[in-house]
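Yeah, one chain of the complex is gone here, protein chain that is, but the others are all in their spots.
And now, chain A:
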Amino acid sequence: MQKSEEVNLVNPVFTGTPEFPEWLLHQLLNIIHTPWRMSLLRGLLGMELIETSVRLFLDFQEKLASLDSALILDVPLGVISRIEKMGGATSRGENSYGLDITCKDMRNLRFALKQEGHSRRDMFDILTRYAFPLAHSLPIFAFLNEEKFNVDGWTVYNPVEEYRRQGLPNHHWRITFINKCYELCDTYPALLVVPYRASDDDLRRVATFRSRNRIPVLSWIHPENKTVIVRCSQPLVGMSGKRNKDDEKYLDVIRETNRQISKLTIYDARPNVNAVANKATGGGYESDDAYHNAELFFLDIHNIHVMRESLKKVKDIVYPNVEESHWLSSLESTHWLEHIKLVLTGAIQVADKVSSGKSSVLVHCSDGWDRTAQLTSLAMLMLDSFYRSIEGFEILVQKEWISFGHKFASRIGHGDKNHADADRSPIFLQFIDCVWQMSKQFPTAFEFNERFLITILDHLYSCRFGTFLYNCESARERQKVTERTVSLWSLINSNKDKFKNPFYTKEINRVLYPVASMRHLELWVNYYIRWNPRIKQQQPNPVEQRYVELLALRDEYIQRLEELQLAGSAKLAEPSTSPASPSPMMPHVHTHF
């Protein structure tokens, strides 16, 4: 049951750091912790530079903290997307004056402040500075973070090793360093795998015909039938229907790397109409008459703007209050699960073509860094069990997303205050959601657990690690990210047990085809609605639950032991007043006794 009592902090204890002024020390604030229309709490709002990150925190007395962990607020400043002042000096009524903070992880926080003094302005300024360092010429927190781990996550992904694992180079595919200084394509990695028969000059000519020079390169090769998944951007066909002999020849060379196939399959991730519309801005798709030996299919996945709006609608129905009366139809009207379905369906088609259809596949969307990354990485996850291990998944993310230039900086907006930027979009979140759906359907196929996925998403925003910073490899290299920041994989790999699925059974060569029907997809409640305490503690991770249960058992035994000792001792002291077995699963039904 939720406590809605008011808690008074007597002598708040706060350990400030020299970086942050005394205003924190004396400021006693009224805080409305709105999330779940919970309560008015008196607490101390503070900020501290702790070892791991700059975070906003509410300092409650320990007594309060033990009440309900949902009341403790722990918000890395990187998660903040927007800070607004609410109310003015003349605002009347309780809680009408304060700060409203929008977060990237589905939360909104409201802090009601007292109007006396100028505490709000100070607070607003400081928060803004540290939450949006880019606008204030301050470094992103990852560059200040001096955490040490016993493993170095930056060594997890080595492209040469990964391609060697796939059996590359071979007779048909070679590794090229043509992009060593990012002069062929500034958003591609330095190292690329291309057909053996295509010369570096061929590649340069193809690059002129592909949007942002993102030429078709190999992502994955099937170990047995040697069909491949190739990724690129759209061809620059334009209104006039331009053709490029080199590009046409290049695609045919790709097809011919495998003698069995008569046609190369091209999956254009976009809806047909969008692909056509792109011609107006110089883009387009491969037409039948220009590419005789190719078959083109559209996968109907919408663009970044549609996805952003869809997630916004999800947020509307889960935060601050969960839509109660028409939950399922409200969920349906967000279309979020429908988008998940389309992405998964597309990836299944890619995987199936390569595995059962024995045809090589070329995947692109417009620029080849959003939907394309989703499709290739998900298809690879279905096809190759290596990527279902913890390190394999890290390599997959590092390769298909980070090195191939998914624009993390623009899509997430690290340290940037422009919350309404049209470039922001939850494409990577959507990918992780698809992975979660797969892990639900194949509970023994993945080495990692749900916490692993949530941790990745949390640090997608936190700016504590360098892993997701910047838009592409060249920018990361310029900023010396691997030298100056810590990798998220360092955190994870130094404590792997926490992220392991106890039911993982390793299977080589098993292709996973998830069911992408609406009947079998569900909203990832443990992520999207995790801030709701009514749902939060109800579904503990099995491992964690067992832990809780074991702890409870232990407590019981200790209590019994104490009782026995008491009974045994000659002098009977006061009977212990330890409460009966505490139940950690709080009920969240309303009772009206």
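As a working rule, contacts are C-beta pairs under 8 Å (C-beta built on N, C-alpha and C of every residue); 3 or more make two chains touch, one makes a residue touch a chain; residues count from 1.
We adopt the following convention: contacts and distances are computed from a predicted model.
This complex has a chain not shown, and the name its UniProt record holds, of "AP-2 complex subunit alpha", "Translation initiation factor eIF2B subunit beta", "Large ribosomal subunit protein uL4" or "Myotubularin-related protein 9-like", is "Myotubularin-related protein 9-like". Contact with the undisplayed chain is limited, among A:84, A:125 or A:332, to A:332.
When the full complex is taken into account, the listed residue touching the unshown chain is A:322, out of A:151, A:296, A:322 or A:475.
Shown as candidates are A:155, A:199, A:260 or A:505; the residue that touches the absent chain is A:505.
Within the entire complex, the positions of chain A that touch the omitted partner chain are 1, 318, 322, 324, 326-329, 331-332, 337-338, 441-445, 502-503, 505, 515, 517-520, 522-523, 525, 529, 532, 534-535, 538-539, 542, 545-546, 549-550, 552-553, 556, 580-581, 583-589, 591-593.
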